[in-house]
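Excluded from the complex is one protein chain; the other protein chains are retained at their positions.
Now for subunit A:
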Amino acid sequence: MKWRKADLQTYVQSKEYIDTIVLPLVPFGIANDEESKKAAIQSEMITLLSHELEKELTGRMLLAPHYSYLKSADKQTEIARMNMWAAEMKEQPFKHIFILTFDPSWKKYEKELESTLLWLPAVQTGELNSKEMHKTVREQVAQMVELIRAYWQ
């Protein structure tokens, strides 16, 4: 399910079946031209991947809106905020909370997060609509599905 009215209606009626939430984590920054371009690509890619993932597992997961952070921001502050998000989600109760990111700098804070960090290696920056990209996306989504299913078991 996506973060939109129609899906939320289904969610409210079928809460007992939807125990997983996926939170895409995207960097933002406009100060440096190159960096901001990279951040934008990450945001596009994560939108694409998370939408495809949502399509596969729509009946059991809710795709949360993007959580964005400044590249320069203090990680501890962000982690505290993310854990607040996680606490709210857990109360619903969502049993599985996955944070999706391309940014490797989160990896070392993994233990402090009260959710599961799914770090994805950044894909080559090709044309988003090319044939190869479709294939890459499909493969990556299949792997994410496998991974999430492993947590479900």
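Just so it is clear, a contact is a pair of C-beta atoms (placed from the backbone, for glycine too) under 8 Å apart; a residue touches a chain by one contact, two chains touch by 3 or more; residues count from 1.
Criterion: contacts and distances are computed from a predicted model.
Missing chain, UniProt name from the options "SufD family Fe-S cluster assembly protein", "Branched-chain amino acid transport system ATP-binding protein", "Menaquinol:cytochrome c reductase iron-sulfur subunit" or "ABC transporter permease": "Menaquinol:cytochrome c reductase iron-sulfur subunit".
Of the listed positions A:T58, A:N83, A:T116 or A:T136, the one in contact with the omitted chain in the full complex is A:T58.
Although one chain is not displayed, subunit A still touches it through residues 10, 14, 17-18, 55-60, 145, 149, 152.
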